[in-house]
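Here the complex is missing one protein chain, while the rest keep their positions.
The block that comes next holds chain A.
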Amino acid sequence: MDFLALIDLSVLDSTVRLATPLLLACLAGLFSERAGIFDIGLEGKMLAAAFFSAAVAAITGSVWLGLLAGIAASLALSGLHGLASITFRGNQLISGVAINFLAAGLTVLIAQDWFSQGGRTPSLFGGGRFEGITLPFAETLRAVPFFGPLYYELISGHSILVYVAFAMVPGTWWILFRTRFGLRLRAVGENPAAVDTAGVSVVGLRFAAVGICGILCGIAGAYLATGLQAGFVKDMTAGRGFIALAALIFAKWRPWHALWATLLFGYLQAIALRPDIIEGALGFQVQVQLLDALPYILTVVILAGFVGKAIPPRAGGAPYVKER
């Protein structure tokens, strides 16, 4: 048994890459659900953003225009979700499911119409992709024992969106817990009537939250298609939006916990890719399927109340009705 072998630098590197889309989607869900709007359409929004970022990057050759297009597409779906569940007070879960179906179908349809490559975009190259950026001093510090390789391999060399995602964790904490907007946003998820009594617009706050959720999902989708990959392939989100939701519950709707939860889930995905390391460290084989299922098992354990209790925002899922 050599548990230290489980902490392999290349596995950690892979963890960062796999955790980033989960983290962005998880923070997106956090904003939305803290304001009382459940959002199971994270998957669909990421998928739409992945497609439009890749498509626009392929056409214009600029990954930044692609990113903007991805965010715009995700925002449009967010607007739809807001319209259905805030303005018209529809069921938030049903609206989310509809968005997932809509994105899965529309992306392939539009891709086929634009590029005729069977629901995928052409391969991106050059300025159409987010390249990894080497942080300052990475090369010079590489010779320093322990810290050097750690800095060079693990921290440096990711695409800019990874750093944006990690910076969003303190950012989210600050917005939610240190600003007036954040206080109101949390209040609207717990007791919208009180916010309304104070003369603040419930509808406006909820739309703002859903909008932030759209922007973050847009970045997550763009990272998948233009950072990790060089183009869009149908259904390429492969359930990451749902793992992010599980992470959100696991994190009990708190930003720092969301970081640890998504890193844990990312690590489980990354270590599943290296059965040789697991066998070397534990001395026996662990089924890859078990590792793939672990995020969900852990979430169920948390939900069942074995380890602390996950209590969602009190007004979550309920449309706000001003007067009866």
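The rule is simple: a contact is a pair of C-beta atoms (placed from the backbone, for glycine too) under 8 Å apart; a residue touches a chain by one contact, two chains touch by 3 or more; residues count from 1.
One rule holds in what follows: contacts and distances are computed from a predicted model.
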Missing subunit (named according to UniProt) among the choices "TAT-variant-translocated molybdopterin oxidoreductase", "BMP family ABC transporter substrate-binding protein", "Hydantoinase B/oxoprolinase domain-containing protein" or "histidine kinase": "BMP family ABC transporter substrate-binding protein"
Touch criterion as defined above, residue of A:R34, A:H81, A:R120 or A:H158 at the omitted chain: A:R120
Full-complex contact with the absent chain, from A:G171, A:G204, A:G239 or A:G305: A:G239
Touching residue (missing chain; options A:A35, A:V169, A:A270 or A:L298): A:A270
Contacts of chain A with the absent chain, listed as residue ranges: 8, 10-11, 13-14, 17-18, 108, 116-120, 123, 224, 228-231, 233-236, 238-239, 269-270, 273-276, 288-289, 292
